[in-house]
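Right, I'll just put the structure down here and ask away after.
One protein chain omitted, others in place.
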Amino acid sequence: MEVTRPALVFDRVGYAYEEAPREAVSDISLTIAEGEWVGVTGPTNAGKSTLCLLAMGLAPHFFGGRLKGGVTVLGKDSRQVSVIERSAEVGLLFQNPFTQVSGARERVDDEVAFGPECHGVARPEVEARVAEAMERVGIAHLAARHPMDLSGGQLQRLALAGLLAMRPAVLLLDEPTSQLDPAGAAAIFDVLAGLHQRGTTILMVEHRLERLCELCPRVVAMAAGRVIADGPPDEVFNREAVQERVGIPVFTRLARDGALPRPWPVRVGDAATAFAKSIA
Amino acid sequence: MTASSTKDRLNTLAIVLIPVCIAIDWAGHALASTLKLPLFLDSIGTVLGGLLAGPWVGGLAGLITNFISSGTVDPIAAPYSIISLAIGIAAGIGGYYGWHKTWPGRIALYILIVLVASIGSTPLNVNLYGGQSGVAFGDTVVYAPLVKAGWPTWLAAYLDELSGDLPDKLITVVVAVLIYFGLPNRYRALFSVWRRPSGEPEPAPAS
Partner (left out) sequence: MAGGLSLYAEGTSLLHRAHPLTKGVLTLSAIALAFIAPSLWWVVGILVVLLALVTAAGVLRRFFAVALAILLPITLLLLAVQGFANPLNRTVVFALGPIVYYREGLAFAALAALRIACLVSATFLFSFTTRPADIAEALMQRGLSPRMGYVVQSALQIIPQTLEMAGRIQDAQRARGLETQGSLPRRARAYLPLMLPLVLSSLVATQERAMALEVRGFGLKVKRIARYEFFDSTLQRALRWALALAVPGAIVARVAGWR
């Protein structure tokens, strides 16, 4: 078995925002290896977004608050590294496509170049990275357009390109497609699949359980600030605790209500096979 | 969490806030024009920025608003950039000491801003525009008769400028303070890191 360095380690992490009476996350212990694609899900206020903010360092550096335990990303403790220092290796894509645009650039390609320029990357290298990033997300044809002329889906891809131009080893995504239409969402997931193949570590918060199960080899289910399940989606979504507190993918529910034998499938393909078998 | 990371957070937030305050300056003026109100009202963003986030944000907002308008619609305003800077700083100082939260404080804030605007603008008016403020009302009703009657130019110029600043800055401060307290607590708390620690939670407006 290959020994890989862990990309992210949460060691008994608890965090409370400033002025908040309760912790947003409690006693989180997670180890994510390099190259893994982990999906995180849970009901509202489960602490999923906070997890991303902790991994990026925005909690505690941007938000203040009280941090317990240790968050180590790529070998460095998050308390010792500022968010802008982290940005060289870790990227975070937020939900809202419209507020991630820098607002200071008039062309899409200049916008993608913003991050590398902040990092002092040499000009030829910047141009190469911009071209590569725009190609990866499929917006190369929009290079000369003004960012504010883009649709929500295009803007989210632009934001992703802006992060990819910094060649992050770890990519965090906080419900990246919740404000996009199905086509826009599919485009983002395609890019992520490509990144996963190339070895980027991905931590993705996603509400739509069907997607999560389809894409992520590992799922972390959270509720009320704690991790309640952590493993392959087939395992996680067959647990009653998870089904009750987090939710149940449509196909799984079909299988359950259709009285199919356990374990219930969580993916479309598996569900189709299971149903076909049961009819036969 | 270290103190420097708090400063980091403020710096990025402040940097993002300044352009918003500049836009509010512009919009405040545009709205006054649309409603045909006889006032400039081009410093509301500057004052609000000062109250929310301090002298740096207020001052830079005022300065840059003026730079941009000088380069695009009103070059005559260019020498007055320093006055806008001073107004923003004054609002920031007032905000730091919480003047906007009490009635005496609000009056003090208004007086300070009027003084800064009028005392600062008068030397510029005297040297650039013959003592006139450029506002038709003040120039014809205040400046001209006073100078004609023998009053010293600098005094007539000051009163001319004051006649415009008194109403304009009054409405500016009133609107800025009303907006400040009309914002959800969350926004005020967001920028409150810079404020002098007083130990008490944000008090309700004293009105």
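A and B are the chain letters, set down in written order, and residue numbers restart from 1 in every chain.
The rule we apply is simple: a contact is a pair of C-beta atoms (placed from the backbone, for glycine too) under 8 Å apart; a residue touches a chain by one contact, two chains touch by 3 or more.
All figures in this text were calculated on a predicted structure; none of them were measured in a lab.
A.B. asks: Given that one chain is not shown, which residue among A:9, A:67, A:108 or A:121 touches it?
C.D. replies: That would be A:121, which touches the missing chain.
A.B. asks: Contacts of subunit B with the missing chain: which residues?
C.D. replies: With respect to the unshown chain, the touching residues of subunit B are 8-9, 11-13, 15-20, 22-24, 26-28, 30-32, 34-37, 44, 48, 60, 64-65, 67-68, 70-72, 74-76, 78, 127-130, 132, 134, 136, 139-140, 143-145, 147-148, 153, 171, 175, 178-179, 182-183, 187, 190.
A.B. asks: Could you pull out which residues of subunit A are in touch with the chain that's been left out?
C.D. replies: Residues of subunit A in contact with the hidden chain: 56, 58, 62, 83-85, 87-88, 91-92, 94, 96, 98-106, 110, 113-115, 117-123, 126, 146, 148-149, 159, 162-163, 166.
The definition used in the following text is that only the chains that are shown with their structure count from here on.
A.B. asks: CA centre of subunit A versus CA centre of subunit B: separation in Å?
C.D. replies: Spacing between the chain centres: roughly 44 Å.
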